[in-house]
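Yeah, one chain of the complex is gone here, protein chain that is, but the others are all in their spots.
Chain naming follows the written order as A and B, and within any one chain the residues start at number 1.
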Amino acid sequence: MQQADPNGSRPAGDALIRATDLHKRFRASVALQGLSLEIRGGEVVAVLGPSGSGKSTLLLCLAGIIAPDSGEVAYRGRTLGGLSDTALTRLRRDEFGFVFQFGQLVPELTAIDNVALPLRLAGLKGRDAEARARSWLERLDVLDVADKRAGDMSGGEAQRVAVARALVTGPRALFADEPTGSLDSLNGEMVMDLLVSAARDNGTTVVLVTHEARIAAYADREIVIRDGKLAPVPVPA
Amino acid sequence: MSLGHALLGLLEDRPRHGYELKRLYDDRFGGSQSVKFGQIYTTLARLRRDDMIDIAAVESGGGPDRKLYLITPTGVADLERWLLEPEQPAMYARKVLFTKVVLALMSGRPAHEILDAQRTAHLTRMRELTERKRSGDLTDALACDFELFHLEADLRWIELAGDRVERLRADLTTSRG
Partner (left out) sequence: MTSLRLLGLGIKLSIAGGRTVIIRLVLMSIGLATGVTLLLGALSVPPALSAYDLREGVRYGTVDPGAHGVSNATLRWWLGTTFEGRQVLPIAVEAVGQAPVPAGIPRLPVAGEIFASPALASLLSSSDGELLRPRVPGRIVGTIAPEGLLEPDELVAYVGASPDLHIPRIWEPEAVTSFAPADRGQGSPVDLGAIVLLCVTVVAVLLPIAMFVLTAIRLSASTREARFAAVRLAGGTQTQVRVLAAAETAIAAVLCVVLSVPLFLLARPAGNAILSAVAGHPSFPSDFSPPVPAVIALLLVVPVFAVGVAVLSMRRVIVSPLGIVRHAARVRRGWFWPAALVVGFLGLLLSSVGRDALLELSSPIPGVVIGAALLLILVGLAGTAQWLGWLGSRVIARLRPWPSVLIGARRLEAEPTSANRVVMSVAVLMALAAVAEGIFLSATTYHSIPPGVAALGSDEVVAHAYGNGDENAEAWRSLESLPGVRSLEVSSRLPDGGSCRRSCVAIVRTDGRPETVERIRNAVGWSGEVRTAEEVRKDSSSDEPARMVQLLELGMLLVLLVTAANLLVSTVDGMMERRRPLAVLSAIGVPTSVIRRSVLFQVALPLAAALTLGMSTGLVVTGLVFRIAKEPPVFPVAPLLLTGAAAAATVLLVTMTALPWVRIVRRPEFLRSE
């Protein structure tokens, strides 16, 4: 929920998210090698790069899901590394939203259960949560699958339900990893449109990982990652 | 001027004859149509006038096809400048883009630099189109999508072309090594 931060963060200038010199290595491969960037509030930023370049890892670091081996990520001035697991979970619940490429809805729960879940966790009563969830499902034109289980709907429907779930709490930052990857063009467009509207209308910051230029074109600017590092922005002649 | 720059690119490697230039151009950049002799010679003449190329030798009994052309330092500089400059995305300038990218790749310049540069230019145009599509009506959407898909296709081809060349280079180095 976009409430005033109860912990009163330090003013962070313009940057909502700031990453400094991130390094991350997985068992066999190096994902990030000294990456730094800044994302301002309300921006829609596309993270482009070939597969294996580390874009997903970057996203997970920025969202506080993975901790980098070295370097730090600051959100609204507070270093994520210094927060406890409980605090991070609460942060993600209240201020972040997530959309992945696939497999993100709880398969046993119905669509409406899935979308209402973050609201219920935040303390909303069952009836109110359901009403809110329903209105979002309607906005995304998936109201007819409200009582279907996640395993029983098409990929496009499931993805739209996932977007509804990400936006239902009115997050301050939305992280999307190839959100249109398993969608056809029209559905993909609907999803991107929604994400951009969320940014324009509510000031939500959107960080979007994609390898498609057409999707990246929805963003205000793009960041190119190659081999775990930022590709230098070419200077126009 | 794509033909002129293409010829400069072909001459960067080593001096060539007129007929050789035509053959090479047709092979690599001609597509289904072959370029007319007249066009080649006019362009060659212009390049000479602009001091981009020079004549290294003339074979006896030679028309323009028998002349051996070589590239001048001015020409090299001009070619370099042209290659490094990303091509403005224009709907019907496919050929220029194609030429430029192939030349750049063949000449050994790093593939991802070319791709990144071109992508930035393309994306700027694509952003404009996306914005217009979002706020426009159906006809706008159709037209924008058309161009958007083509622009994306450009970028995907550049990436693939780069990968191919890099792979080939790697194979050559290992077999030589």
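Here is the rule we use: a residue touches a chain if its C-beta (ideal position, glycine included) is under 8 Å from a C-beta of that chain, and two chains touch if they have at least 3 such contacts.
Since this is a predicted model, take the numbers as computed values, not measurements.
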item: Displayed chains contacting the withheld chain; value: A
item: Of A:Leu35, A:Ala63 or A:Val142, the one touching the omitted chain in the full complex; value: A:Ala63
item: Residues of chain A (touch criterion as defined above) contacting the omitted chain; value: 26, 51-52, 55-57, 60, 63, 65-66, 86, 89-94, 96-98, 100-110, 113, 117-118, 120-121, 126-127, 129-130, 149, 165-166, 177-178, 181
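In this section, only the chains that are shown with their structure count from here on.
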item: Centre-to-centre distance between chain B and chain A (centres being mean Cα positions), rounded to whole Å; value: 39
item: Residue ranges of chain B in contact with chain A within the complex; value: 81, 84-86, 112-113, 116-117, 119-123, 126-127, 129-130, 134, 148-149, 151-152, 155-156, 159
item: Complex contacts: residues of chain A adjacent to chain B; value: 48, 50, 193, 196, 212-214, 216-220, 222, 224, 226, 231-234, 236-237
